[in-house]
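Note that one protein chain of the assembly has been removed; the remaining protein chains are unaltered in position.
Let's turn to chain A:
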Amino acid sequence: MTVGMINANPVVHERPERAAHHAHAAAAALDALDVFDTVRDIKDPEHPYSLEQLSVLSQESVSVDEKLGHIQITFTPTVQHCSMATVIGLCLRLKLMQNFPSHFKIDIKVAPGSLANEESVNKQLNDKERVAAALENPNLRQLVDDCLCSDHSSSY
């Protein structure tokens, strides 16, 4: 990025190694850890670190209700005025759409109190028409794809 960074000096955490959980369970119900494993290595839009390394996401960010077919992710932008929050939200949604059955209902929100314009960002992140239009925007799509591509644990 050539413009000034939103957060030039983020705190970076180590990526904890985690034993692959229930490797036997191809047919097992989807759980929060499956979802977390899918999104943890998405790259931050402005840093060469993953969302997990920047503590934007943790395992606690994800909740899954398999019976209702519902996935909810609550992420925490690194700064209160993070204009990248909508891009991060798009990345999360696209990654989930690419990796989980299409009937799952997905809600993506920022953690309460983590963002100055929390309500308006949450509304935008969950308006599927705005999401569809954003993903058709070539520049925005490139930015999102870059965040997903550098994701080394990617399954595609």
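Quick notes
The criterion applied here is as follows: contacts are C-beta pairs under 8 Å (C-beta built on N, C-alpha and C of every residue); 3 or more make two chains touch, one makes a residue touch a chain; residues count from 1.
In the analysis below, contacts and distances are computed from a predicted model.
Of the names listed as "ATP-dependent DNA helicase 2 subunit KU80", "Trafficking protein particle complex subunit 6B", "Nicalin" or "Probable cytosolic iron-sulfur protein assembly protein CIAO1 homolog", the one that matches the UniProt record for the absent chain is "Probable cytosolic iron-sulfur protein assembly protein CIAO1 homolog".
Contact with the undisplayed chain is limited, among A:A8, A:A29 or A:A132, to A:A132. Although one chain is not drawn, its touching partners on chain A can still be listed: residues 102-103, 105, 123, 127-130, 132-133, 136.
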